[in-house]
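Missing here is one protein chain; the remaining ones are kept as they sit in the complex.
Each chain gets a letter, A and B, in the order it is written, and its residues are counted from 1.
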Amino acid sequence: MPTFVYMSKCDGCGECVDICPSDIMHIDPTHRRAYNIEPNFCWECYSCVKACPQNAIDVRGYAEFAPLGHIVRVLREEAKGCISWKIKFRDGREKNFESPIRTTPWGSIKSPADYAAPSQDAFETQELAHEPETLNIDQLPELTPLKIKDGVI
Amino acid sequence: MGFFTRRKTVFVDSDILVIGGGMAGCGATYEARYWGRDLNVVCVEKANIERSGAVAQGLYAINTYMGMQWDENQPEDHVRYARNDLMGLVREDLGYDIARHVDSSVHKFEEWGLPMMRDPETGQYQREGKWQIMIHGESYKPIVAEAARKAATKVYNRIMVTHLLMDETKPNRVAGAVGFNVRTGDFYVFRAKAVIVAAGGASHIYKPRSAGEGMGRTWYAPWSSASAYALPILVGAKMMQMENRIVLTRFKDGYGPVGAYFLHLKTYTENAYGDEYESNWQDHTRELVGDYVDRLPVPTCLRNHALLQEIRAGRGPIRMVTKEAFQDPHKETVGWENFLGMTIGQAVVWASQNIDPKHTNPELTTSEPYVMGSHATCSGAWASGPEDCAPADYQWGYNRMMTVDGLFGAGDTIGGAAHKFSSGSFAEGRIAAKAAVNYVNDLGRDQPKVSEAEYEALKKTVFQPMENYEVGRNEIVAGTVSPSYLLPIQGLQRLEQIMDEYVGGIGSNYTTNEPLLTRGLELLEMLKEDLDHLGAEDLHQLQRAWELNHRVVASESVTHHTMFRKETRWPGYYYRADHPKLDDTDWHCFTLSRYDRESGSWNLETAPVHHIID
Partner (left out) sequence: MFTSNPFAELAAFLPAIAMQVYIVLMIVAVAVGTLLDMIHKNSGKFFAEQRKKSKAAATKKLSGAESASIAVKTLAYEVATAGEFCNMQRRISHILMFYGFIFYLVTTIVMIFGYPTHATPTPAFIPALWNLGVIMILIGGYWFFFFLRVNVAQDGQPVFRLVLADLFIVTLLGSVTFAFVWELVQTTGNLAATKIAFGLYILFTTLLFGSVRWSKLAHMFYKPVVAFQRRLDEASGSSSLPTPSTRNELS
């Protein structure tokens, strides 16, 4: 299910080139717009489709097994924290879905450096950052002698 | 290079270098900052950490969550589960270590903004199964990447790391890495005190079912180019269980996930004639593996095995019975969103073939083999375990440090810790990072130093494919066929064919034997020699060339390990036709290997499996 780019919608901004995990979205030398240079390395991850500010990228299922005429389009609204999908079957049936993608504003994650620095003793323990508090139990589990089975099978 | 451009060498110094910006790499970067407030923490990624790695399109479930806060599971329960699924052979210390930490990572994900589904009655996370919870995870990776960006001193995107660098002052100690910028072509020399390898495992080492465009739709991301294995192997780190490849039973063509279907929607499989078939193969499987087949839940490989047997008996295709479950509108929504949040390609396949699970029971299929460390499989580097519970011979240094000093690993990189999935990989990244910070702090004045001779030689090696193409191109008029250089795709297709035919791919029914493996090694040897003649037209092709190089190294390791283990431990993943049964007498052990780069030879040995949990 490789991606393709609509000529009339792409304005050559390069967001897709920047985001593609497979490094296959590049700029065409004739039109200075984006295209998929290696569909056989396209995972159909839709990263480029979601990143395109012009909704200029779409997907056509892999030719070996996907007949023509289907549509799976997406609208990722980052600011609203949600994503919407429109699926049209080859025979015209349609399904629509909307899901949340995030509950907090983008950029709001607290840096680990903004927490109080760990004590010297803490370096010696097995506890990771924010433990045991973020485990929501009293302490990090460890294997007591009772739990350890001796020897090898 | 052109008339106006010159290839620069860029030096990047750091205390901790995290190679790979996926789930494990982002976890490592985050934790390294917490413990190393004044340390220089660098994360380098060949793509863009915003969407890199196997979680690019998102996930619909977190498959490793204990739920200790609600007394749902304890870490030792998870060890028993993983051990059972892997037919007894896991590093119980590493598995316990991840299981006890993973809940805190999941709670941080929620705090950071990952939408978790909740059970309407209990208010707890919505369970998909005993270990899995359901999430709206389309932005799982961007959220985790944000945490990593906040923590890192600097994140380098679009730099592919090709080799590790060793310390020239002390033997067997890592000192950094080299790579190239995929956009500008600059050569990068990373000088680091500690290195955490958190790169991708191996997809595309076996021939996939589709060979055209469709080869892009692998189950495991096509950009997992086995760097997690090649980088440590080439500097002499010991690897474990590289024969333990995984084969997945998933929805046909799209390889869409079946977990939510089985566990949450309670769908089930049947053969082409509408009959249940798994129980038919119980006795036959018991002949091969003994009472492992009676343990519940049935190990993943044995379920594959039953399916493969049924298909060989001519009663395929196997289908997932969805018609019943999909009558419920909530379940129908879950069924579709399950794909849209993690394997959109499956929705595309169904839309294209007019498959509505309400009216049709879709086909399942088995994939080609993959080698990775985080799923129902645990190939990877041999690493030192946690100080408080690792048996003596599993512990020689800092937690998650390999047999090379200062070289740490996390995620698909590390072997033995099966069923860690995304959250466990992130947790393992955190574990490795804390250990790496301690290592760096303990170094004091004794710091590793890269060898200028080594990186200057590597600079030539790294860009050699581009020179090969440029020069060799003069020989032919046009086209892809050259007698003097091989395009990366051509080399990849040869690798995939060798592995498919000789090391148990789909084309050989996942079956191999010693004569086949011997021949496979001969052909791999010739392929390795041909790799000196790869021709890369541009920087994108150069990236493909190095991905191929890493894949070949890993494939060699897989083949040696497969030859070494003289039994069939995981029928359904692969079969040794010359040793068709499970053999707990001689082979209830790990296989370890070490590649010696001076001599080019492989040394294989066994290591005991210590069961520290009853």
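Basically, contacts are C-beta pairs under 8 Å (C-beta built on N, C-alpha and C of every residue); 3 or more make two chains touch, one makes a residue touch a chain.
Everything numeric in this text was worked out from a predicted model, so none of it was measured.
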Looking at A:80, A:93 or A:110, which residue reaches the missing chain? A:80
Going by the contact rule already stated, which one of B:182, B:418, B:531 or B:582 would touch the omitted chain in the full complex? B:182
Against the hidden chain, subunit B presents residues 2-5, 181-185, 539
I need the residue numbers on subunit A that touch the omitted chain, in ascending order. 8-9, 11-14, 17-18, 26-32, 53-55, 71, 73-75, 77, 79-82, 84-86, 88, 96, 98, 102-106
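Quick note on the criterion: only the chains that are shown with their structure count from here on.
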Interchain centroid distance [CA atoms averaged], subunit A/subunit B, Å: 17
Note which residues of subunit B are touching subunit A in the complex, please. 30-31, 33-35, 37, 46-48, 50-53, 56-57, 68-69, 74-76, 88, 96-97, 100-101, 103-104, 107-108, 111-115, 136, 138-139, 143, 146-147, 150-151, 158, 182, 210-218, 221-223, 252-254, 333, 336-337, 340-341, 344-345, 347-354, 356, 386-389, 427, 430-431, 434, 437-438, 441, 489, 540, 543, 584, 588, 608-614
Report the residues of subunit A in contact with subunit B in the complex, numbered from low to high. 1-2, 18-24, 26, 37-47, 59, 61-72, 76, 81, 83, 85, 87-91, 93, 95, 97, 99-113, 115, 117-118, 123, 126, 128-132, 134-137, 140-143, 147-149, 151-153
